[in-house]
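Right, I'll just put the structure down here and ask away after.
A protein chain is absent from this complex, but the other protein chains hold their places.
All chains are identified by letter, namely A, B and C, in their written order; residue positions are counted from 1 within each chain.
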Amino acid sequence: MTVLIALLVGLALFFATGLAARVALQAGAPAPLKPLFRDMPLTAAFGLAVILFYILVAILAPVLAPFSEHEVLGGQYLPWEAPHYLGTDKLGRDMLTRLIYGARNTVGIAFATTVLAFVVGSILGIWAAVTGGWIDQALSRFVDALMAIPALILSLLLLTIFGTSVLTLILVIAAVDATRVYRLARSVAQGIVVMDYIEAARLRGEGMWRLIRREILPNAMAPLVAEFGLRFCFVFLAISALSFLGLGIKPPTADWGSMVRENATLITFGDITPLLPAGAIALLTVAVNFVVDWQLHRASGLKE
Amino acid sequence: MSDYLTRGGLSRRSLIKGATALGAAGLILPAGVRRASAEPKKGGVFRVGIGHGSSTDGYDPGLWDQLYVQTFAAARHNYLIEIGADGNLVPEIAESWDSSDGMTWVFKIREGVAFHSGKGLTPDDVVASLNHHRGEASTSAVKPYFDAVTDIKADGQNVVVTLNAPNADFPYLMSDYHLPVMASADGKIDVTSSDGLGGYIVESFEPGVQATLNRNPNYWKSDRAHFDQIVLLSILDAAARLNALMTGEVDTIDQVDPASIGLLESRGVAKILSISGNAHYVFPMDARAAPFSDNNVRLALKYAFDRQEMVDKILAGHGSVSNDNPIGPANRYFFAEMEPKTYDPDKAKFHLKEAGMETLEVTLSAADAAFSGAVDAAVLMSEKAAAAGITITVDRVPNDGYWDNIWMKKPFCASYWGGRPVEDQMFTTAYSAGGAWNESFWDNARFNELLVAARSELDDAKRREMYHEMQHIVSFEGSTIIPMYNNYVMAVSNAVATPEKISNNWNLDGFRCVERWWFA
Amino acid sequence: MSETSAKPVLLTMRGIRIDGRSEDTWSPIIKGVDLTLRKGEVIGLIGESGAGKSTLGLAAMGFTRDGCRISGGTIDFDGIDLMKAPEAERRALRGKRIAYVAQSAAASFNPAHRLIDQYCEAPVQHGVMSREKAEADAVELYRRMRLPNPEEIGFRYPHQVSGGQLQRAMTAMAMSCRPDLIIFDEPTTALDVTTQIEVLAAIRDIVAQFDTAAIYITHDLAVVAQMADRIKVLLRGDEVEEADTRTMLRAPKEDYTKSLWAVRSYARPVQPPVTTGVPVVSVQNVTAGYGAADVLKNIGFDIHARRTVAVVGESGSGKSTAARVITGLLPPRQGRILFDGQPLPADYRQRSRDQLRQAQMIYQMADTALNPKLRLRELIGRPAEMYLGLKGKALTERIRDLLRLIELEPDRFIDRLPSELSGGQKQRIGIARALAAEPRFIICDEVTSALDQLVAEGILKLLDRIQSEFNLAYMFITHDLATVKAIADEVVVMQNGRVVEQGPKEEMFQPPHDPYTELLLSSVPEMDPDWLTRLLAERAAKREGQG
Partner (left out) sequence: MRDIWGMIGRRLLLGLLTLFVISVVIFGATELLPGDLARELLGQSATEETLAALRDQLGLNDPAPLRYWHWLTGAIQGDFGVSMATKKPIADLVGARLGNTLFLALYAAALSVPLSLALGVMAALWRNSVFDRASNALALTSISFPEFFVAYILVLWLAQSGLFPSMVRITPATTFGDRLYMAFLPALTLTLVVTAHMMRMTRAAIINLLASPYIEMARLKGMSPLRVVLRHAVPNALAPIINVVALNLAYLITGVVVVEVVFVYPGLGQLMVDAVTNRDIAVVQAIALIFAAAYVLLNLIADVLSTVTNPRLMHRR
């Protein structure tokens, strides 16, 4: 019964947010962008609203958060009442504050990681597709080999070797993810390099960097963006899986993946606490993918 | 707790002779738990979910290091001496033991006992079992115990061990879990064999997964090993352990996540056993390296955090505050009257000033490999220390490789001790100058002097005095922060009955739950 | 071609209006067209791309493509109101009583299934006949469509069958349920001229045999003249005029129709052949190919400044490969390319930037030849920036000049994306991009074949003008002899990687011909309703004579 009520409330919130966002975006957007938003499906409007909200929370975290990120304020697991609206965690830190800072840390790290993975993976992938020959073979075989090693175990190895600072965490996950991006970018680029305009650019004598950057990358963006959405979310999951094995983001930094992990045993008792960070991740995932789906739909020119 | 002190009147003689009361057991049964039925019943399959276990677990006693192999060993093996639930030394394979000078120890080996294979036990088996841990080529973790042993030989039905110096506590060493009595051939034990003298015979063993053992029908103890079969399951994930207990997949689990103790109790499907012992969590500081070389810095840190809060939040109350004292309330010479240290930022500041500092910045390396909740404890310490002008940066390091890269390598890190039944063992191991595991590299002349003196001191009152002084030195001059004694927290299903007293020297009733418990 | 006015009416479309959605607005594609078709009658729908021919044709099946909707009018098919009938009822008609033959049979046959499976699908699913009977029937129809090996061809997959045969197999498939009406949507447009003849003949015969009514959609007047009883001309969704075929050909009423007819008359003045001087490009004894097979076998020809050499041949003749050899994308096995008498490195990567600049290329498909993500400014400006080192204002000025040269208003176009241009405009951008390099030689690879004839005409005129203005040499690759007539000075006819005939244009179009050239020339449809009948009779007679 409660599940049903929660579902209904969720649906209602979804529609309300989506509709409000659509109206707001249309009203607020600069004139040339207005048609873009007018035809936006409700899901995408909802997704955009959520993403904007997260970004806002991430940027304004110090202003919004009622307490400081890792201050111990009182007893552990205090109930949901003022001044701790979402209670406290097991060390007695304010849950709401941790969630808000978590947005900043988790989203920031995931974003940096994904961007890095995409820059490296797509440039190498396109380069391999354009160059062909033994460079392509060597790179692709090497990437194949890396992909044949399970991602979690590869990251575990690398993190154990290089330590678990935020920087190494970003580099390692990005490196592991870049192999997946490489493969996608290469196969997309292989479809593009046979186009006449690439032939024209080659015959013109264009250099490799220009070929990648101006001729191929812009045309490979649609599938890459779609993949970006999913990969972005996989990074959260990778971080939380690593937290599960004790290698995630270091405390006392608030991070959703670790927060889920910390409180995971409480799920056994049906306690809602671990749902908050997990829900935060899930909501963002869904939101990002709604927007990506919409962009894909627009890019594919499918009209229905 | 004062109980421990009033009952501490042990005579040297009684110590040397086996089977004498020693201290008190630290059983704290939670309110509302039914008294176990007095008469144990036989039968049933007892399944234990243990939060340890690895695919590298094996039968070589020298390499045992965690609860899974320890419990597994207790199920199939017997030792020379058992530590009883109340802390007594109980004769097991050694019927009795004696020493005239504390240097030559004679253990009388029980007769008419047979291994699972049917082979009868001889004193030669005992000699071989002990010799496995001696000598150049030994890879045993307890090799240092035998540094002082000059000779082990069988003499009729006796085994005679000769030391190079008197050690009043030597029988305690013989109860160590690394030293089961195993079958030998040509003076060697077979470290790939499960054969033992214990109450259960191994049916199957998958390292890191499970072990199944059946009751030994020929077990020489008639009042032990009540279950028909026991299954030891390795369940590393805390939530999975809880789930297994709550869904009835197992009957007992160890290491209950403190956060869920209250919730589990309220469910009523299981009872919590919270056993206070000598186990303690520590944060050793490298006494050789600045700033920890200055005792004022060390004292500042000791006053800069809230011990009670740590007990409440890290242990969920299942433990007690420690005054930087590795000797626990279950030890004989525990110094309970030592002036306590409370959270006092002013005092911390004062000591800082004494050290010529306004502020202090240190990095504390921690991983939950050190102890469950180590990282959280470090964070708590860091938060509280801020008020005293001390910045503790918590560096959460990987569990993997912790003991290799961090412990005794980083100047300030987390560690734990299971506690030792005798003061000497604890102090020698971790606090004596040059001790193999002197994790703080601490070297105190007075302490070292007292340690040697106390070991061979025969007068109990003087010995007590010496140990009290040593505890005080460690507490106020030592380089180890010891915030708390952690209880052994287990959860057992309502179907399981336990004796009234549960051993506090190790987890799971001193690893002996498989032998001592039964189904109600 | 039979007299049909007495037969009963089969299909009546009244005031049809169809809208298409772009972005978020609906705009009309068909603006109120009427169409009446009697049983066994063939009507030709003709018009340029965007006229709405296919949309109207599909509407006769009560079908619209995704993103389109019928917003007005009535469609009555043999007493059934297709607008009001439920979808299931309309579906029951499709394939059974109204069938469709698509432009590209290669793309419209499902690559995953054998031809016969696809043939049988409609009759079996619509419950017209059993699978066994349908298979036997297929063989019969394949035979009537004059497909080789009619017993076996059905068991092949589409990719194993040539384009012309596929198109006939698709017509057979459309006939499988003996429909009352077939929509032919440009069924021969993708075929070579020599293949087209056979397909046209087969279609015409089978429609006549089964007395099937047909809507024949095409942009090619000469083709529709052979096939249709009546012709309806469409322009941007409106009907221009309708008349029976002979009347329409003899005396078109409307100016637009007349202009369509007039396209065929363009030809540029003949230039005298150049016999002296160093040719700009000289292809000498080139043999080249992929893998083990030689695609080009010892070919050679010269191209002089201000001259256009048309390389003619059907698909697979090696004409595009020749272009790849010249540009250096495919280094030849033997032979060499001279530029101004100097040998060019075989591989384009070894050529100097200036050598690359001198030879430019314009592609057939402007869609794939222009990077869809770059604006015209960059598309045209890049060669000028790269080769001539132009920057900032000078570069912008140059781009604007080039846009003016290709007759596009710079202010309106400079910041557009290719997707915001029409087909002809895109092709002009291709020309501007080539010109931006200030080359001496341009390869035009089928530059007009994807364009409507009026638009193509404009492009040809532009190329002609530019050639004289900048003293360019052109290599003009095409399969279309009309284009050759219009623009070439010299002609090189290729077949199977060899040059079968080459020489000045006037000579080429005068007998005696090489037999292959003869076949090519005779296969070009003419605006005479009797041309096909006559040609087939002539060829039959010739075979007889030989036999």
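Going forward, contacts are C-beta pairs under 8 Å (C-beta built on N, C-alpha and C of every residue); 3 or more make two chains touch, one makes a residue touch a chain.
Predicted model only: the values in this text are computed from it and were never measured.
Undergrad: Relative to the complete complex, which of the depicted chains are touched by the chain excluded from display?
TA: So, spelled out: the chain left out of view touches A, B, C.
Undergrad: Which of B:Val90, B:Val106, B:Ala240 or B:Ala336 sits in contact with the chain that's absent?
TA: Only one listed residue reaches the unshown chain, and that is B:Ala240.
Undergrad: Per the definition of touch given earlier, which of B:Leu63, B:Ala148, B:Leu263 or B:Met338 contacts the omitted chain?
TA: Within the whole complex, the residue contacting the unshown chain is B:Leu63.
Undergrad: Hey, which of A:Val72, A:Leu156, A:Ile198 or A:Leu217 is the one touching the hidden chain?
TA: Only one of A:Val72, A:Leu156, A:Ile198 or A:Leu217 touches the chain omitted from view, namely A:Leu156.
Undergrad: By the contact criterion defined above, which parts of chain B meet the unshown chain? Give residue numbers in ascending order.
TA: 54-58, 63, 65-66, 136-144, 192, 204, 206-210, 212, 233-237, 239-240, 243-244, 246-247, 249, 400-401, 403-405, 407, 415, 436-437
Undergrad: For chain A, which residues reach the chain that was dropped from this view?
TA: Here the touching residues of chain A are 43, 141-142, 144-153, 156-158, 160-161, 233, 236-237, 240-241, 244-245, 257, 260-261, 264, 267-268, 270, 274, 278, 281-282, 284-286, 289-290, 293, 302, 304.
Undergrad: What residue numbers in chain C mark contact with the hidden partner chain?
TA: Considering the whole complex, chain C reaches the absent chain at 58, 61, 63, 65-66, 91-96, 99-100, 102-104, 107-114, 121-122, 125-126, 156-157, 159-160.
Note that only the chains that are shown with their structure count from here on.
Undergrad: Centroid of chain B to centroid of chain C, CA atoms only: how many Å?
TA: 88
Undergrad: In angstrom, rounded to a whole number, how far apart do the mean CA points of chain A and chain B lie?
TA: Inter-chain centre distance comes to 46 Å.
Undergrad: Averaging over Cα atoms per chain, report the distance between chain A and chain C in Å.
TA: 47
Undergrad: Please output the residue numbers of chain B that touch at least 2 other chains, ranges allowed.
TA: As it turns out, chain B has no residue touching two or more other chains.
Undergrad: Per the contact definition, I'd like the list of chain A residues that touch chain C in the complex.
TA: Residues in contact with chain C: 35, 38-39, 195-197, 199-206, 214-215, 218-219, 221, 302-304.
Undergrad: Which residues, counting only chain C, touch chain A once they are in their complex?
TA: 21, 23-24, 66-67, 327-329, 348, 351, 353, 356, 361, 363, 365, 368-374, 378, 382-383, 386, 433, 437
Undergrad: Where on chain B is chain A touching in the complex?
TA: My answer: residues 238-239, 242-243, 246, 257, 259-260, 263-264, 267, 309, 312-313, 316, 367-369, 375-376, 379-380, 382-384, 394-401.
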